[in-house]
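All protein chains but one are shown in place.
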Amino acid sequence: MTSLAEHSPPRTDQASRVARRRLIGLFGNQQILLLLVLIAMIGFFTIRNPIFFSVDVFGNILLDWGPVVLIAVGETFVVVSGGIDLSVGANVGLSGVLAAFVMRDLTTAHHGQTLTLIVGTLIAIAAGTGIGLINAVLINYARIVPFIATLATLGAAGGMSIVLTGGAPIGGGPANAITLSVPKFGPFSWPGIAVVALVIVLGLFMHKARFGRYTFAIGSNTFAARGAGINVRRHITKVYALSGLLAGLAGMYLYLRLGSGAPTSGAGGELDAIAAVVIGGASLTGGVGRLSGTVLGALILTTVTSGLIIIGVAPNWKQVVVALLIATAVFVQGLRTSGRSTA
Amino acid sequence: MTATAPLYEVRNISKNYGSVVALEDVSLALHAGEVIGLVGDNGAGKSTLVKALSGVHQPSTGSILLDGEERRWKSPHDAIEAGIETLYQDSGLAPHLSVSANVFLGREITKPGLLGRMGFLSQKVMDAQAHADLERVGIAVPASRKSVAQLSGGQRQAVAIGRAVAWARKVIILDEPTNHLGARQAGEVLQVIKAAREKGLGVIFISHTLPHVLQVTDRIVVLRLGKVVRDAPTSEFDADSLLGTITGLIESPR
Partner (left out) sequence: MVHLRISGSPALRRGVVVLACTALGLSLAACSSTKSSTTAGAGGAGKSLTIAFVMGAEADPFFKAMKVGADAEAKAKGVNLIWQGDPSQYSPATQIPIVDQVMAQKPSGLVLIPTDPDALQPSVAKATALKIPVVNVDTHVTDLSNVLSFITGDNADGGAKAADAMAKAIGYASGQSYQVVVGLTSATATTNVARLEGFQSEIASKYPGIQIVDKAYSQSQAATANTNVSNWLTKYPKLNGIFAIDGTNATGAAAALQAKGLVGKVALIGYDAYPTNVDLMTKGVFTALIAQNPAAEAKLAIDDLVAKLTGASTAGIQPKVTIPNVVLNKDTSAADLKAYTYVS
């Protein structure tokens, strides 16, 4: 039987097409591009102030990176599935505050520090996952678009944190909380190592396992995914629950870092997360993204923050630098997409 | 052929969307090794019937029988499990996924052991098998790892049909498979349909392109305004009478 496939195109513009594709291939590999940007930034900051190139500063950067990458990884799953989660920042605050209340009560009742921290972590995870599940219910069953559904939970969770705390941070938990987030192995602290391990595992689930495959399929073509027998609702529920869970962990991470649960912790974090996701090369229309890109995107964001402080530039310049990075990332993505459709 | 019991059958099904009646008292019987053409004007109820047959929607009333046994599809997954494959019009593939990921979508092969139970995929096995499956159906496609977005319209349709034929165990439902295809590619699709019939599958072929329907089907079912207005062997139709029946210019003997 003959082939249904189309055969090779006419050879006339083959050469120019190959050259163009090679160029796109080079700049289209977002991870390599991001790595180059990161190295260039480290070089720039080091030249301006050599103290930047130190274990201490990398420790500061990684400390910042932890919560950002946690919510950005969750956001990557959501964005690849074709959705968006605006509630992650507020979720970080509320999860951290709820964990802080419980840990304060346990500490007041003279429970051990380890037990208290474990219970606090579980509470943060439960609260974060709970908010994620509420998002899923609003999206799957109330049929509210993700942008509006998660905007609603953003407001509700943010408001709740303030109502519960009266605006003040909640301390009085385990005394060793802050010392846990001190770098132990070069620039890595225990929570930092836990984050790295978790991100690697999630990367494998995204790119090597069925969970990620379904996430990409739904974001690429929901109808096709449903037609192929994938339970789309159930999978979307899992994706938002995962995003919420990671926000809960980020809330606990910030608790360890500040020694208290502050209601405004994480406020605006959704913007950092979305920035990291977009810089990392994911498409907000779904179906496209790589977790390694998001990880590098988050690292670039936090490197800029610390770098600007070290070289003595007002940190508000960060927004300008981030805006440039986002514009560049979207431009590169457009280049790749147009390259593909004409290929 | 009609002596044997039907393979797939719907009896007196109706479907309402609120007060709108999309299907009214529709019955249809498909036998193994038979190709039925399902035709009708826009809004005649073809899509609704396809959705009922493939498990996307449940009919409001009436029953669905597979191998003489009454079934209720709760989801497309149920129907697929039972051996019914559907190729949806224009939207059967996930463009960002590779050819093999699309062929295996929803039934991925996992690694052996614990990793497999955690959902880790055997990508190499799937790549090789996707290629073999598509070739067996009679479709040569580019590398399994290529993303579907990089394929031409014809290649995409080839993958979609190949996938449906490769997986179908009993019934295959093709919704406008020759849409947007050139004459040569459409001819190849019709060849694939004939091959599926020879394999003993029941085929439901939905199309607006009447010459294709006349060329490849054994029987034609004409829908108009949600009702079956004619169900007869293809030999009883010619191009004019078929068109007349669809538009209602010819009153059907029923």
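Annotations for the structure displayed:
Each chain gets a letter, A and B, in the order it is written, and its residues are counted from 1.
Everything below uses one rule, namely that a residue touches a chain if its C-beta (ideal position, glycine included) is under 8 Å from a C-beta of that chain, and two chains touch if they have at least 3 such contacts.
Bear in mind the structure is a predicted one, so any value in this text is a computation, not a measurement.
Shown chains touched by the missing chain in the whole complex: A. Listed residues A:L35, A:I178, A:L204 or A:V330: the one in touch with the omitted chain is A:I178.
Checked against the hidden chain, the listed residues A:A267, A:V321 or A:L335 yield one contact partner: A:A267.
Considering the whole complex, the residue from A:T76, A:T153, A:S283 or A:Q333 that touches the absent chain is A:T153. Touch with the chain that is not drawn comes from one residue among A:P146, A:G192 or A:G259, which is A:G259. Even with one chain removed from view, subunit A keeps its contact list with that chain: residues 49, 51, 54, 56-57, 60, 63-64, 67, 94, 98, 101-102, 104-105, 123, 126-127, 130-131, 134, 137, 152-153, 155-160, 162-172, 178-179, 181-182, 254, 257-260, 262-268, 305-306, 309-310, 312, 314-316.
The rule we apply is simple: only the chains that are shown with their structure count from here on.
Centroid to centroid, with C-alpha atoms defining each point, subunit A and subunit B lie 41 Å apart.
Those residues of subunit B that touch subunit A in the shared complex are 54, 56, 75-77, 80-81, 86, 88, 91-97, 101-102, 105-108, 110, 118-121, 123, 138-142, 147, 149-150, 152, 154-155, 157-158, 161, 185, 188-189, 191-192, 195. The part of subunit A that touches subunit B in the complex is made up of residues 1-6, 204-205, 208-211, 213, 216-217, 219-221, 223-231, 287-288, 340-341, 343.
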